[in-house]
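Then we have subunit A:
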Amino acid sequence: MNALPVVILLTSLLPAAVTFFLPQEQHAWRNGLNLGGAVIKLGLVVVLMGAVAEGIEPEARLPLAPGLDLVLRADDLSLLFVSLSAFLWLLTTVYAISYFGEKPELSRFFGFFSLCVAATTGLALSGTLITFFVFFELLTLSTWPLVAHKQDDQSLAAARSYVLYALPGSVAVLVAIIWLEGLVGTVAFAAPPDLSGVDRWSLTLIFVLFVGGLGVKAAIVPLHGWLPGAMAAPAPVSSLLHAVAVVKAGAFGIVRVVYDIFGVARVQELGLGTPLAVVASVTILWGSVRALQQMELKKRLAYSTVSQVSYIVLGTALAGPFGTIGGLVHLVHQGIMKITLFFCAGLYDERAGARRIEQLDGLGQRMPWTSAAFSVGAMGMIGLPPIAGFVSKVYLGVGAVQSGELWVLAVLGASTLLNAAYFLPLLWRIWFLPPQTEGIGATPIPFAAVDERVPGLVVPAMLTALTSVAAGLFAASAFSPLGWATLIAGGAYSP
Partner candidate 1 sequence: MTVFTGDPLALLALVWPLALALVACWPRLGWRALDLLPLASLPALALAVTGGSGGAPDVLLGLVLAPGPEGRLLLGMVAVVWLAGGLFARGAMARGEGGRIAAFSGFWCLTFAGNAGVMLAGDAITFYASFTAVSLAAWGLVIHDRTAAALTAGRVYLVLALVGEVCLLMGLLIAATAADGFAIGAVRAALAEGPHGALAAGLLVAGLGIKAGMVPLHVWLPLAHPAAPVPGSAVLSGAIVKAGVIGMLILLPDGDLGIALIALGLVGAFGAALWGLTQENPKAILAYSTVSQIGIVLVLAGVSLVFAETRLPAAAYAAHHGLAKAALFLSVGLVLAAGGRWRAGALALAALAAASVAGAPATGGAAAKAIGKAGLPDWLSGAVTATGITTTILLVWFLVRLRATAAAKGVPKGGGRPRLLLWGPPVVLTGAALVAPVLLMPALGGPDPAYLWQGTNLVEAIWPVLAGIGLLVLLAPRGGEGARRAPLPPGDLLTLLPHWRRGAAPVRQARAAGRGLGPLRRTLESAAGRAEARLVRWRWSGVAMALTIGGLALLSASEPGVAVLIAPAGAPISLP
Partner candidate 2 sequence: MTVLFDLVLCALMLLAALAAIGGRGLFRATVFFVAYGITVALAWVRLGAIDVALAEAAIGAGLTGLLLLGAVARLRRAGAPEFPVRAGLVPALAAAGVAGATGWVALRVPGAGGLWTEAGEALPLSGVENPVTAVLLNFRAWDTLLESIVLLAALLAVWALAREEEWEAPVGPPLHARPGGVLEGMARLLPPVGIVVGVFLVWAGASQPGGAFQGGTVLAAVGLIAALAGLVALPRPDSGSWRTALAAGPAVFLLVGASGLALGGLLLFPPDWAKAMILTVEVFLTLSIAATLALLVLGPPQPRRMP
Partner candidate 3 sequence: MTGSVVLFVVTASALIGIGLWGFLVQAHLLRRVLAFNVVGSGLFLLFGALGWRGGGVDPVPQALVITGIVVALAATAVALWLVGRFAEETGRADLPEDRREDRQEKSSAGGRP
């Protein structure tokens, strides 16, 4: 059982390693390999879930140097993230296979793609800070070629700005980790370090470094500049990037730092919860305002991610049981909703050539399934019941009140309105406006020729849309993300 986390990691890592060396023409092998890995992984994650639910926490350890062990360990928090990434990996792989068809450079793409998922998995299953950092960096590195995949100027510029932001962030995290470990020794999540002997200012600075460094990935304002540009990547990448991989890694890291390193009580004692909440709130609002100004669909979605991911941080910062649950559950909810939106954005782009929002006009007629899925995602983002986003919002709101941070409610409210302001016009255009008569985009696709019926693209979008409805509708069920999040929060607050 202890080997299970390693095996789960390998289900992504091995396909990645093999895919790199597959000749370009071996489409069947490559697809089989990646799909197989994804399916096996999902299965194993379910097994792991069972184990963790029974209270077993498998752990595998690889000593590197003294005080530097790579530890893979599954606890309930990591499982939340792993299951999300396993599920979405499978769907994204299906989507990506259909999306790319037999385009060139696919071995490279899928290699890095699987590597990216492996990094996310590793990050989720990390048992120590340094393990976390190792995978955190692997993630940075493996996503770069994905962002640059199209290899045009825009992609390369986006990739450049990504690295420009990510690496200083990594350095900050590394400094924070090493500083902390220099003070209290190796830090494992299972046994939070004893920080009582450390002076206040060091702790504060370390915390700021952590949040600053992880905040780059989590796209906290003003460290978010890379994210909107990164939408230049192919749709499956954007989907993964925005839903599970990069931004989530940052948010997940902040969650880990707050709960498993500092502990909620200490964060409050240091007076850091409120500033963090303020930062998250500013991000939420700023991201929304910027999204409102975007006329390109994927850019708008990207800024929406900026805004939404900070819900997670906000929940963490609120440092109460409900806030925690809200933040954690949003980790999952935002993932499935945002991936739906990006799947659909990819569909609009690929099948109708629509990239700008005015090009969406009337597409609901020709692409009803896509548009339905998109609508679900968009309404979920706004927080309309019974879609998943609503549940997050409720918990965050209650968390805010619990913590006495009533102003957070205003932020949530304003964000809801802003979300509505930039999503509803999209729905309006898709469903209610007449189609543009001339073709869309650079190489016009005649409106009548628009055809969404590519199962590999539509079905994943539909599935994630359904999942986000189910996650919200059956939130009270024990097996829902909310159920898991509640379980985790119980752990965080029981001692």
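A quick word on the picks: all candidates are chains of the complex that A comes from, given by their letters.
Following the convention adopted for this analysis, a contact is a pair of C-beta atoms (placed from the backbone, for glycine too) under 8 Å apart; a residue touches a chain by one contact, two chains touch by 3 or more; residues count from 1.
This is a predicted model, so every value here is computed, not measured.
Trainee: Which option touches subunit A in the complex, given 1, 2 or 3? Just the number is fine.
Mentor: So the chain touching subunit A in this assembly is 1.
Trainee: For subunit A, which residues are in contact with candidate 1 within the complex?
Mentor: Interface residues on the subunit A side: 160-161, 164-165, 222, 225, 289-290, 292-293, 322, 365, 368, 372, 384-386, 390-391, 393-394, 397-398, 400-402, 406, 409-410, 412-414, 416-417, 420, 424, 431-432, 472-477, 482.
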